[in-house]
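Dumping the structure here so I can ask a few things about it.
One protein chain omitted, others in place.
Moving on, here comes chain A:
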Amino acid sequence: MSGEIAIDLMVNGTEHRIAVPPNLSLLDCLRDKVGLTGSKECCAVGECGACTVEMDGQLVNSCLCLAVEADGKAVTTAEAEDEDLGSVRDAFLQTGSVQCGFCIPGMVMAARAILRDEKADDAVAVREGLSGNLCRCGGYNRMFEAMARVSARQARAEAPTGPVVGTDVERSGGRARADGSQKFLADLTIDNVAHLKLVTLPVAHARIDGIDASAAWKVPGVLDIVTAVDLPQPLMHFGPVYKDRPVLAAAETRHHGEPVAVIAAETKEAAEEAALLVEVSYTALPAVTDIEAATAPEAPLVQPPELRPNDPRSGTNILNERVTEWGDLDAPGADVVVEGIYGFPMVTHFAIEPHGFIVDARSDRMTVWSPVQHPYLLQRMMADLFELPLTSVQVLAPDPGGGFGGKQNPKFEPLVALISRRIGRPCRLVLTLEETFQNVRRTATRMKMRTGFTKDGDLVFQDAEADYLVGAYGDISERVMAKGSYLGAGPYRTPNARIRARAILSHTTPATAFRGFGTPQMSWAYEGQMDKAARALGIDGLAIRMRNLARKGDEVVPGDFGADGHWEQSLQKAADLLGWQTPLPEGHGRGIAVAIKAGATTGLSNATVRLLADGSVVVYAGTSDMGQGARTIFAQLAADAFGAPMDRVTVVSGDTSAVPFDLQTSASRSTVFMGNAISKACEDLHRQLAEMAAELSGLELEQISVTNGIIHLPEAPVPIMDFVCAELRSWGGELVGTGRMRRHSLKDHPLGGTPAFFEFNCTAFEVSVDEGTGEILIHRHVTVGDVGKALNPLQVEMQDEGAAIMGLGHSMMEHLVLGENGEIRNLGALDYRIPTTKDMPLSLVTGIVENGDGPGPYGAKGVSEGAILCTAPALAAAVAQATGVVIDDLPLTPERVWRAVQTRDR
């Protein structure tokens, strides 16, 4: 079409004359032409605000603005050097507002506008002013605090001196996230890269009758158009458990958005245009998208039985089953039996960073850039698929802009590698948010529960049928079912239990890991049962839980690892923070719930720590920092081990060819597994320091000991930093320490090993409900975690608040809505709702219980999932008390609450 148009653009005070095509957005112009990649693309429809810039003094979404419209205008981006932006950045960092950081450049621009309007001290204006910017890490509460701080023009606090473990040190890498310089996957520039675009169908299940790409080939700049038949045969299949997922759909698509072809082109616009011109003739086939349909006797099979040879269930849609049982369900003693069927719908991760992949597979080596949570698993999978030695596959994993489980397992890396091989160029596939929705989601569940209690409220039995609706391919969802259902009786002393769980395939988005890993679904049911019993027996929700909660050492699954915390302390603390015993205001309702999740069970984490001649420390840790701030914790551990200032410690990760193996970043494992590995590497260095001190001083090794930061010599202690600076240079070189933590797998254990720790959480709410409209107003939201030891209390708070807000999302508004052909009807940000600043509770309080009883460094446990585990049942209990109606299906949308109230009144 039309040629390029020259525009004059003043960006952050610098003038640019740029030639742009009319269909280039201001966002792409800033990113690709001006080279400022701070402004991000997520939704591309004006909902998320990640692209927010200021144009002629007004805040705008640069994704909805054409570059030509900005001709002659002044644009300010998050990279700008100005005082207001500086104060906002400082306040964001100090208050822990910056997690993954993907939303932050847009967010600081919105915050700056509030500050400039002199509204930073007005809480309502702050909520309004930030509501056009979504943060999926859930940093809103921290941001409110940041704005209060900015308005008070509080000076930057001095960095603390002394040990840093246990203090609120600033997030490592936070500054780069606040000034837009952090490079996420889509920000990388790779020479000569080709752009890929997927061709998909508008239905879930279809037979592909033919593909005509002739019109698409005519688009200038198209390099390749590939369908399954063009790829090496047999077609490559992959998956973390079953190799059931084809790189492209061959004869049949099994879920909405499964690609049938892929375009490679010189520009993303050309790829996009060509993708629209590929004509696919197909026949829509019946799609099974819910548990009833998938388990009906005549249900179409989602996967052909050949995909799972040797599997006795391959003639059904049941991917796997698990039964966890103990005691005797028929044992007498139950005075009251409560029943319920609990529905938890499909929800999607909605990381603000959409998924993206770059692969350079031109030669017999391969470089893969992927913001994946498990770089080493990806490396091994690619090596296996392409029959390469591990040394020839390098995975570079830029920090994810939010993962939440969605970025654990490989998605399109194999396909991108195949195309890169075919065309002999590096290839890049960055998904839209809509496409991202089509590729990751949480398992939906239906739990049928029967629970027996004595008249005093003691649990007698728990009988559960836990059906997990997984997608068209197994991904890791079977493990989600296994882990979630294994603790299906909750954190209680349950004398008799049976949990029969199934993972059921369907023609829907492949379900994968998602924060909480099957537990929020399970707790929705068992905590719902607790409240049903409490109501039936006239016992208070706190009391019935206090009564049944496992005390430290009690086994929640007989024969397995016992309760590893004083969970009753968390329960009590949450009740106190909520004001459980205070008189209930008219029309209000309160609810409280608890849940546990099994932490990581097995696996290996390696760490290498280098102590350099000037006292600098370099930590090599393969953990991905997706917002949880792993790097900060690691740096704190190393800093204290050597008494080094934080700014002398660097943490290197994200490169499989430079950093040693770490199994994965998941299950809140990193602080414990990698943290211990680093502590051991530091101990290794302490030993080496003692040897060196002995050698240099002529003393016996036994006369010297080394503790955190100090070498104890007979005459006097010497700080490690002084010793290193004085001696290491002359000694020549540096010291290298290694450490690892590994937990063996146990063959007979249903989970392959006992959990290293439990994540325990208690959540409580006070709400009121507008019965006319069904809207819930949260007056107070409290969450308390049993964290062992908070290595960085601010980061624990960030994680807890973030998980809590994510929990509010699935409790109140999130669900994927499917159409008749299994197509997702609310793809993307316009109709899939997640919480904004205006949806925040009137008050959100997080608390922790620290008894130093975890297996990690200083007695820490993992923390990043706790506050999402039982948000929904606590909220529903509060709504039930306020309205008298009990709702067993999520989410509690205004409409659903209203409907329930109508039935009550009828």
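The rule we apply is simple: a contact is a pair of C-beta atoms (placed from the backbone, for glycine too) under 8 Å apart; a residue touches a chain by one contact, two chains touch by 3 or more; residues count from 1.
Basically, contacts and distances are computed from a predicted model.
From the set "Urea carboxylase-associated family protein", "2-oxoglutarate ferredoxin oxidoreductase subunit delta", "Amino acid ABC transporter permease" or "Xanthine dehydrogenase family protein subunit M", the protein name that UniProt assigns to the chain left out of the figure is "Xanthine dehydrogenase family protein subunit M". Of the listed positions A:Gly589, A:Pro835, A:Gly854 or A:Pro873, the one in contact with the omitted chain in the full complex is A:Pro835. When the whole complex is considered, the residue among A:Val11, A:Val34, A:Leu59 or A:Val767 that touches the unshown chain is A:Leu59. Listed residues A:Gly38, A:Gly101 or A:Gly132: the one in touch with the omitted chain is A:Gly132. Annotation: of A:Asn23, A:Ser392, A:Asn708 or A:Asn851, A:Asn23 touches the absent chain (contact as defined above). Considering the whole complex, the residue from A:Ala19, A:Ala215 or A:Leu276 that touches the absent chain is A:Leu276.
Think of the hidden chain as still there; on chain A it touches residues 1-2, 5, 21-25, 44-47, 49, 52, 58-61, 63-66, 68-69, 110, 113, 128-129, 131-133, 269, 272-273, 276, 772-773, 812-813, 817, 825-826, 830-831, 833, 835-839, 893-895, 898-899, 902.
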